[in-house]
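The complex is shown incomplete by one protein chain, all other protein chains being positioned as in the whole.
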Amino acid sequence: MAEKPRIRIPKQAAKNEVVEIKTLIAHLMESGQRKDPSGRIVPRKIINRFACSFNGKPVFECELEPAIAANPYLQFSARVEESGVFSFSWTDDDGSVITAEEKITVV
Amino acid sequence: MILAASMAGGISMQTRAQNARQAPLAIDGPASPVPWVRYAGWPTRDTSKFNSLTRLVSPAPPKAPLKLEKGLTGDPAAGQKLAADRSRGGSCLACHVMGPAGGADLPGNVGPDLSEIGNAGRDEEWLFNYVNDARVYNSDTVMPPWGTHGIFSESEIGDIVAFLKTLKSPAKFKAALDDPMKRPAPIEQRDNLDALINPAMWLIEERAPALWKATGPAGASCASCHSNPVQAFRTWAAAMPRWEPRLNKVLGVEEFVARHAKATTGQSWLMQSEENTALSTYLRYLANGAPMVVDVAGPEAKGAYQRGEALSTRKIGALNFSCADCHGADKSASKWIRGQWLGELRGQLDHFPTWRTSQQSVWDIRKRFQWCQVAIWADDLPPDAPEYGDLELYLAAQNTGQKLSVPGIRH
Partner (left out) sequence: MRFISRRDAVRLIGGTVLAGSGAAERSWATPAQDSAEIGRFTDGRTGEPGKIALDVPEIAENGNSVTLSFDIDHPMTPERHVTDVLIVAENNPSPRVATFRFTPMSGRATAATRIRLAGTQAVTVMAKTSDGKLLMAQRQVKVTVGGCGG
C-alpha cells in the first residue's frame, strides 16, 4: 500500500453545512476467492476498516468485506460545526494502517 | 519525414515543427519481448491451423452442401446445452435468440432470432449444413463453420439440429433487458478523467511525470529534451500512428515510445511494459481534445492503409471472423453478442489506451487487437507486428475528426 489516499473535500464550509467527502485508496482488495495460474487460492488481503473523525470525534466508519471493489471508493457526508481537521484511516488485514488529514475552515 | 496530411483541415504549426526534426529511433532490435509469449491467464488453445493476420491456412469449405445419407438422431437436450456453452466459441446464444436456451439470459442478435426455426420449413439436411458450414449457402456469411473448423463434432451438430427442431414459439424473456431488440445501446457516461473514477488517471498524475524525469542509462531523461511536454505535445498523438520510413512500417505511439526512449535515454521500455503503457497513455492524454488526423495520402501510408483495410476484412481464427464482421456498419456493428455491444469502427480508437474494469488494468490498442484475435480462436501477433500497424492506421483513418479522450474507461 504505497500510494497516498485521494480525498476530495471542500476547504471551506458554512457553519453546520453538510459537506460531501469522497475518498479513494489504491488497494487490490484480494478477495481470497481468486486462484493463481497454478490453481492455488490467492490469500485474502483487503482493507477491512475505514474511519473518519473530525477534531477527534467519530463521524463515519465502515467495515469492508471482500465484496468491496478494488481501489475502495467511499463517499459520505459530514456536518461541519466548526473549523478543524478531518482524520481518515484505512486498516489492512495485516494490521497496517494508512492515515490522512484534511483541514476545513468554517466561514 | 512525414507530415500529417490535411484530411479535415490543417495540422498545427507545432506538429509541423516537431516533425521537421526527425525523432531519433532505435532501429535495430524488436520493440516487444522476443519471442512473443501470450499473456499469462489468456486462453492457450492451439489455433495455428486457422487463418491469422499473417497466414492463410484455414481449411476450405465444402464445395457443395453435404448430403445426409440417413436421418439425424440427435439429443435436443444436449443440443440446448451446447447452444448455451460459452466455452465452445461463445456458442449460439452469442448471436441468436433461441427460445428458452440459456434461460433467455442476455442472448445476442447478430444472427436472426431462431425461436421459431422449428416451424420455418427447413429440413434436417439444410439445418445440418448451415451449422456445419454456412458458406455452402452464403459465401458472405458471418456464421462460423462449426463443423469444417472442428469446433462441434458431427454428432454434436446432430444434437444442435434436434434442438433447433424443437423451437416453435417466440422466446419468453424474464426482463426487458434480456431481449436484444429492446436493450438500449450502452452510453459511456463515466468521467474518464476523474482519478476517483478511473485508476488509469494515476498514471497521468504520478507515474508518467516520474518516468519523464527519470534519468536513463544514457544519462538523459525525457525532460532533458522535452522540458514542457504539456505544451509541446498538445496535438502530437492525434496524428499517430504514422508511416516510419526508417523502419518500413507504421509506427504507433507505443512502439515510438519504445524506440525513441531507447535511442535517447537508453531506457528499455518495451511495448506492454508498465513504463511504456504509462508514457503512451500520457502522450495521448496530452493531446486530449485534438481531433485525430492521420496521414494516408503519402504513397507508403496509402499502401499501409490499403493493407489495413484488407486485413480488416480477412476472416481469421476457428470462429472465422474478420474485424468487419463484428464492427462493420453494414455487418454486425450496433448489435449484441450476448450482453456485449459491438461498436462501429468509428469511436473505437479515441479512448485508447483505456482502463478495462473487467481486467483491472490499462490496455492499449495493440493489446486490444491481440485479445480480439485470441477471443475468436486465432493466433495473436507480437504487439509491434507490422500487420497491427497497418490495421491501426486504417482504424485511425476511420476515426478522423474524433477527439482524443484518454485514458478511457470501459468494460
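First chain written, first letter: the chains are A and B, and each begins at residue 1.
Basically, contacts are C-beta pairs under 8 Å (C-beta built on N, C-alpha and C of every residue); 3 or more make two chains touch, one makes a residue touch a chain.
Values in this document were obtained by computation on a predicted structure and should not be read as measured data.
Residue-wise, the contact with the chain that is not shown comes from B:L106, picked out of B:L53, B:A83, B:L106 or B:L270. Residue positions on chain B in contact with the hidden chain: 42-43, 86-87, 89-91, 94, 105-106, 108, 175, 177, 186, 336-340, 342, 357-358, 360, 374-376, 410-411, in rising order. Summarising the interface, chain A meets the missing chain with residues 18-19, 31-33, 44, 54, 57-70, 72-79, 81, 93, 95.
Throughout what follows, only the chains that are shown with their structure count from here on.
Computed centre separation for the pair chain A/chain B is 37 angstrom, with centres defined by C-alpha atoms. In the complex of the two chains, the chain B residues touching chain A come out as 40-41, 195-196, 199, 202, 206, 360. Chain A makes touch with chain B in their complex at residues 3, 6, 8, 22, 24, 26, 37, 70-71, 73.
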